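With one protein chain held back, the other chains of the complex are shown just where they sit.
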Amino acid sequence: MRNKKLVDYGKFGYIFSIPFILAFLVFSLYPILYTFIIGFTDLKGLTATEIHILWNEPFKNFVTVLKANLFKKAFTNTVVIWILNFIPQMGLALLLTAWFTDRRSKVKGQGIFKILFYMPNIITAATVAILFTQIFGYPSGPVNTTLIKWGLSAKGVDFLLTPGRVKGVVAFIQFWQWYGYTMVMLISGVIGINPEIFEAADLDGANRVQTFFLITLPCIRTIMLYVLVTSLIGGLNMFDIPALYAQDHGDSGGYTVNMYIKDQAFAGAYRYNIAAAASVIMFIIIVLLSLVLFYIMRDKDEAKLKKLKKQQLKLAKSKKAY
Amino acid sequence: MKKVIASLLSVAMIAAMAGCKTQTTQSSGAVETKPGETKPAETTAAPAETTTSETTIKESYGEGPVHINMWSFTNEVPNMAKKYISLNPDFGKKYTIDVTIIATTNQTYQPALDAALKNGEVDMYAAEAAFVLKYTKGDGADFAAAYKDLGIDVDKAIKDAQIAQYTVDIGTRGDGNLVALGYQATGGAMIYRASIAKEVFGSDDAAVVEKEVGGGSGNYDTFWKAAEKLKAKGYPIISGDGDLWHMVENSSSSGWIVDGKLNIAPERQAFFDYSKQLVDKGWCNETTDWQPSWFADMKGVSQEGKDNKPAFCFFGPAWLINYTLAPNCGGEKAGEGTYGDWRVCKAPAGFFWGGTWVLASKSAAENADKKAGVAELINWITLDASDKGLQYMWANGTFNGEGGTKDCVASGKVMETADGKLDFLGGQNMFPAFIAANANATGKNMTQFDEAINGLFREQVNQYAHGQKSVEDAIKTFKSNVADKLGVES
Partner (left out) sequence: MAKTQSLHKESVGLKVVIYIVCIILSILSLMPFVIMFVNSTRSTYEIQQSAISLYSAHPIQNLMKNWKVFNGKSFDPATGFVNSLIVSTCTTCLAVYFSCLTSYALYAYEWKLRDAFFGLIVGVMMIPGTITMIGFYQAAYKVGMTNKLSLLILPAIASPNMVFFMRQYLQASLSMEIVDSARIDGAGEFMTFNRIVFPLMKPAIATQCIFTFVGSWNNLFVPSILLTKRNKYTLPIEVSLLNGDIYKTEYGSIYLGLSLTVLPLLIVYAILSRYIVEGVALGGVKS
């Protein structure tokens, strides 16, 4: 029993990670490796099973993808739609967070509001797409009927006609589905802030706006990073809503990279190799962008703290050894 | 409190589900749509009336020692197997049909079927017009067994039953062997409003209207003249350009791909102008298939919040009448809504729309036990023109007992004797118009890429028709999109 204190706890880190690693190896790593390898082969066609690696031009598929106008368009679309949805989403979520976490004046009924705002996230994408197709329907639909009634448009607006409108509607749907989730996350971050910091700010006579921008925002940086990174990853992988709402409309205005990938594999040509190469390219882009985000928003103090902690631990260990 | 309510609710729901489980039900009103998709018309099979009424879940029919694996995307073909066993109990003693149904939505049927075919786990399978080419001429053609390898004397049977030629063309593989046949015929005709015809052309008689719109002429010159006449009285000739597309697509002289390269047939090229003038001259209501404004034209009313006049006609096969027009006409007997105000005549060009084909797998043909059973079923469904065959019941609406929905079938011999009188058409016999349509339909120009290419083409046509682009730009984008998406260069 006595010996327990001398146990090297580090090994439990390994032991506790085993289930995750096993599940990951079995259910994720195989398909991932499979994808990477296929990106360098000529695997296409429904019945193809044999894989030939393109030794002469290993990057042929990657060049094909990068040269394709449709891929470039899809990439631009994906980024634009993500930005169009993320900025208002973050803005609204921050605003609601500021309102709901204000310690001086409580918003009555905020519990029910929080519950309601998250609800668009519960419905399946298919249902959401059906509903919005109807709502923005042309030549007749609730939005167009209203526009005509108010004299804002004579004939109604075909929301699926131009690339800009298609992007706008898709971004709006994404925004509507996710701002509640983002708000919940941000509020969690604010709750995690030590109340003493706010009390100190109060004593210094900071007003609401100052407190929010100078105390709250910097303190929830880690959470914002989490939201930003997960939203970026989700946004660049966007598929359901644009595929169900905007496929073959608006001059490819709502065509996303994941739609491109899926079309390569399934739309009739079974170009698994191209689909795989496009996935790998997207993976690299996402990793690079995430690294940039991590770097910009890195917590310098925490890095220092970590170093300090490590030193202390070493010190403690060496003490134990004696 | 919240918890109490919540658990009560869930208990109530489970009870409701379990309680009603044993009810036998008959569903009426068949309506054909896919709300989630923006372009469902492209993936539409010809429907048929089936009323499933099961008290228990059954995954297999029959109790014989030999198991036949059947895959389908609806319960239509499985129900036929079930019917066959009920008519021929001996068959059920020899075979058991194990059924797998996967809906086509989200394109889940094909990947699953492909994987199962690779593993040799499928004996019989169904494919619909949107993707049948993949399994008869495209990448999946090698999975299929030739009908003659099942022991069916195909050539003679086709001749005897007078099977519509286009369904044979579609079901014939590159090596000349027939691997698939349908049971329906989905040749399309023009379905028009009698009252509007009377007002504009002075008569609602099919022969008169057919002449006015150039029915069977193979071109659209007369049709556009009729459009002008109709517009003079305020009526758009059709609902949206999608209604015209099936006809243009399926009557063109060449397909999307010729010698491995993208090809735009002159008839399809002309669709740019058709679509543009439909919009510019107000000859259509600018609707999209399967959307509320499209259905409003079937009911014969203005769109919500507008005062437009309803469209004059639709183009489609018999199933469009049975399952789309009739349930949306706003009534159930003559005088209500547009019920009884519709007539059928030849369309300007021949075409077909939808349909289901039945295939057998190579592995089934190589299995001595299964082969005979699969052949017997396929023969009964696709080639038996006797009054005991499936198609006879199908055409006369007796598959589920008397008084069912009448539908066109592939066998010309069956059609000759069947009666297609419908109250919905004011007592007109619809079959003559559709038999002519079946003969004019051609299945020679289809490719497995059609679904994808059609989508890209219609998108660019729409851009041009609504003044977003010039024809040259639209075609350029179209070609580049096809090359990038499917690897088909032009």
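Residue numbering begins at 1 within each chain, and the chains themselves are lettered A and B in the order written.
FYI, contacts are C-beta pairs under 8 Å (C-beta built on N, C-alpha and C of every residue); 3 or more make two chains touch, one makes a residue touch a chain.
As the structure is a prediction and not an experimental result, all values here were calculated from the model.
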Selected from B:205, B:304 or B:473 as touching the chain missing from the view: B:304
Listed residues A:115, A:200 or A:308, member touching the removed chain: A:115
Footprint left on chain B by the chain that the document does not show: 2-3, 5-6, 9-10, 13-14, 17-18, 20-21, 23-27, 29-36, 43-48, 50, 52-54, 57-59, 73-76, 100-106, 108, 111-112, 115-116, 118-119, 128, 292, 295-296, 299, 304, 319, 323, 327-328, 330
Residues of chain A in contact with the chain not shown: 1, 4-5, 9-17, 19-24, 26-28, 30-32, 34-35, 96, 99, 105, 107, 109-124, 126-128, 131, 134-135, 137, 141-142, 176, 180, 184-185, 187-194, 197, 219-223, 226, 229-230, 233, 236-237, 239, 257-258, 261-262, 265, 272, 275-276, 279, 282-283, 286-287, 290, 299, 302, 305, 310, 313
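Note that in this section only the chains that are shown with their structure count from here on.
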Of chain A, residues touching chain B in the complex: 44-47, 49, 68-71, 126, 129-130, 133-134, 137-141, 144-145, 148-149, 158, 160-162, 244-252, 260, 263-264, 266-271, 274
Complex contacts: residues of chain B adjacent to chain A: 35-39, 107, 110-111, 114, 118, 134, 138-140, 142-143, 285-288, 291-293, 296, 303-306, 448-449, 451-452, 455-456, 458-460, 462-463, 466, 468-469, 477, 480-481, 483-488
